[in-house]
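Missing here: one protein chain of the complex. Every other protein chain is in place.
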């Protein structure tokens, strides 16, 4: 693997998932592989699971880790080509990416969508600039439009918990007080739609995701209908893609409750976390036996570790 | 040891102190014990000694350390059971504690008192929530009402410097421009009162500590009388427990000076640090030969290391 910023970097998702599950059984088996190798982690935004699980994954492989909250600890970066840098930006990503590449063997970056300008966000200014200028492999720790490590952990989790060969997986929009990116939903759709699962997406009108990503995936605007016979319910809020970055609905009827879960085939409940209890999902669901959000979060370590392993082996 | 959040987690303080002193002589003797083990440190508040000494202690045992300033680097946590999370809290401690437990082998947490509501602070909302929901051992790096690693370092220091079998130890309140928690004073009393020392507490009226903690410990409101024949003077400011969180006195007469130290039996001077010079204690005392605040701070490493060792051995 040369980099890991989207599903396009995955040759075979089923094989990658199998390899991650094998690694999980013996997480220290490759602790020589990362010796003398440094993972540099750059955060433009907050992170808990990603921050800790990726460090754990790197440590499991014997790597050293250098973490930097780049917005606070370093310089404001400029991304525009040809900019006359008289304002905020103190360092151009051209230099930053090349320089950091000399101190690290793998570079991992988190940079959320700003949700102001769809074209800019979907151009993936930050992560694509680092990919362009870095001279070491780049891993996305969630970019403006995707969260491929989360989606890989999700795929691993579905594989571990599925009871039938082709489970029905429902990605359900849920309400949230703040405007959130589409990144998690986008990557979940991209990773799950072409696998061993039947994927259905349900959301209120106006929350349609990017057409290209959704190609071949049915949308069901009636949440109850969507839940029928589902084996997995994946809840997630996102702001509107069409009216970009806007909150079009805060309809509390879309919260995931036990009543809705009873429409399913005793579905497992998933969420990427952090989750707002009793807004996105009721306590009764999250605290039920069918909730698998904790083992799902645990798989973040093995998603990151298999990606790091593939990248190190290619190096 | 299953956890370390108060004196109640200590089976025998004298034995623990002896073991810490033995460890100090050979700090790398157990560097295989922590191999492949991760200490996760979560800070809700600033920290210098605790941050550095606990990392050093973990490294001495061969552990890896992941540090997170959770308020800045992660998500605002919600602690209320059943909360409808429509406001600031983005993640419930139920999820956070369970999730982090999957990435770390030991969890260490600093969360100060807010000094607004005594019942809330003394319920130890943060640390007790982590203890409740975490699935790995939890260590307090100072909680709302206690600082047991500091108190253990204090006990080690008294053991090292005591000249007689039962020294007189005086905990003296001292003035400070800001309202501070009772945590250090509470733990010091709890750790020292039942040991080989005669403990006396001195403070202005209104600064009485929690009754239960003070049970069996004499209070002397006259600082000069308290200092008579003392072998150790431990200075510390705290805000009022009775008029909770308030500064009732800034009486400069309570500062520790050479004149007062001369009332003692050539007492050693202790303070947990950071200390405000010439407010809490005069330069002449802090810079004197009788000041042992620097070796006292050094013992923070061995307090943390013996606790981590006991926890790892039990794991």
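Think of it as A and B in the order they're written, each chain with its own count starting at 1.
Everything that follows uses one rule, which is that contacts are C-beta pairs under 8 Å (C-beta built on N, C-alpha and C of every residue); 3 or more make two chains touch, one makes a residue touch a chain.
The structure presented is a predicted model; accordingly, all values stated were derived computationally and were not measured.
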(request) Write down which of A:99, A:123 or A:259 is the residue touching the left-out chain. (result) A:99
(message) Among B:53, B:145 or B:264, exactly one should touch the missing chain; which is it?
(response) B:53
(request) Tell me where the left-out chain touches chain A, residue by residue. (result) 36, 38, 40, 64, 66, 68, 70, 72-75, 78, 82-87, 89-92, 94-96, 98-100, 102-104
(message) If the hidden chain were put back, which residues of chain B would touch it?
(response) 28, 31, 43, 46-49, 51-53, 55-56, 59-60, 69, 72, 177, 273-279, 283, 286-287, 293-294, 297-298, 301
